[in-house]
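Note that one protein chain is taken out, while the other chains of the complex remain in position.
Take a look at chain A:
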């Protein structure tokens, strides 16, 4: 049995008995306090349905992204397997036969995502190549014996679930000791049975039965962690048995393929026939996930700028893990539905409209309290204001239209955002970011047109060449065309017009060229006149600087884009009722996802009031409240020491602080007894600090302990 504990010690493993299900319905956790009226059940259900949709969407996405990789892998396996089958009657095939086909699969450093990839890979191989797919992890195979044991037991399991024969289980139990010899003889017997057994399930036959003896695929999930010796020995052995045990290896590599050369000497790597396969970069993966989950009106739930920033920062700065990103997204979704009573309205538009009609009085009050709604009310005429604040029915109608507006705002928003991204993503130095997520963050945060970056981006746009501009416009047109919404139909028409104008420019330019040549033909003159006329021409060009028609048109396009941005890319804070769909509690999210254990520990010990909420513990900065827990007092005193702490001094100081507290108590106990008690308390506090890893005994001085944290003088 294994534990995940880092420390060494005894662990008790209780036998697994069936746990009785604790029958608290999950939605009850959504009841914050006793406020029943806030639709907690409905909120929970909405959360679940949205999350299910998002989850299936991400899974589908993952499948699509992996498809290419898996297809090429399967092709490789089939090809190399047919190499086995050909059995090389031709000259020289004998030597090639000794090379184990190996696929080096580079997956990137996001180790947490690999499990999912391997799981779907195993499934794909199961369906397409062979029933014998085994995956091993380095921690299971510290030596050859365990390696083979794991391999054998997994292989036999593969075979059992296919044929469900009791004999194979018996064999597995009996063969606690396994060697490659026994493995290959087992393989022979199994494939032999397959050939002769007519009662084999038809379905499997068709999928895997295209070869009489399907290959065994062994996936080594984390190649980096395997010990060199085990890997080398295994490869040497299996290459000797390759003719009777057709093995194909798949190496899961997180860093770079150089690791193969580092792990295997030339003598061993010459036994492999390695081909490289590279999975999609995780950053691209993130972009598609964001594109499908957040930059769409498909899901009503949205993230505020701060939250999105936290999630992407954790991804980019810390782990590159898509799984963690999606987990973070799920957490924010849950948190939103849990903490915001009005999140009942965070669903698709018709459903939300229906729900508004059933809102309770309390909920209406909640709506009126929303800052964005209050701002909206203040802008209205006074009669309407009164109606909104007093008449419930009127309020509900108004909220319905507001929700509709919000929906329209979002559809337009994403279209224009994508359009703007087309323009800015090709600019040199990317003033507004290369990825659409960066642009989105900026737009969420503030009015983008106020930023300097936007200014510089527009300036750069005014310098674009014609063909570049046209390709961008065509892409934008495609963006607008894909949406079925009619609101921005006129925009698409405008863009089409621009394109047509650009094209007509081409024709006109030719004419102009010829005419320009005629007028500007210089007569033959002397040097003085030539100089003079040239100067004049230069002057003329500088002063009037007549814009060509292209430049005029370009200016128009840029202004058009600018107007689009100013009209549609307003930050969501300006929209009334945005609180219902935007999750903005960035602080909670950060606390959950990017925990800082050291800081939390320090706060707990340095300022116990923060967690204990006991009024007596409240104190100003820097002084030690003498009623604080002993460990806090000891900790605070130790902060004032240098790297080595004298235990006697420390104990003295501790006693002083503590007795200052106890003077107020009755002097019933004798001083000696009290000293002993204080001494014991001190010792306990010190050993607790040692357990927490703040100090450790040192051999330099016997009556001193060493401090393990910084900050000493």
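Keep this in mind: contacts are C-beta pairs under 8 Å (C-beta built on N, C-alpha and C of every residue); 3 or more make two chains touch, one makes a residue touch a chain; residues count from 1.
FYI, contacts and distances are computed from a predicted model.
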Exercise. Per UniProt, what's the omitted chain called: "Mitochondrial assembly of ribosomal large subunit protein 1", "Origin recognition complex subunit 5", "Guanine nucleotide-binding protein subunit gamma" or "BolA-like protein 2"?
Worked result: "Origin recognition complex subunit 5"
For this session: Would you mind spotting which of A:54, A:180 or A:356 touches the chain that isn't drawn?
Result: A:180
For this session: Decide which residue listed in A:52, A:68, A:189 or A:225 touches the omitted chain of the complex.
Result: A:225
Seminar exercise, completed: Checked against the full complex, the residue among A:80, A:213 or A:584 that touches the missing chain is A:80
Problem set entry | Residue, one of A:237, A:334, A:505 or A:655, that touches the chain absent here | A:237
For this session: Spell out, residue by residue, where the missing chain touches chain A.
Result: 6-7, 79-80, 83, 91-92, 95-96, 99, 101-102, 104, 106, 108-109, 111, 143-145, 177, 179-181, 222, 224-225, 233, 236-237, 240, 254-261, 265-267, 269-270, 272-276, 278, 281-283, 314-320, 594-599, 693, 696, 708, 710
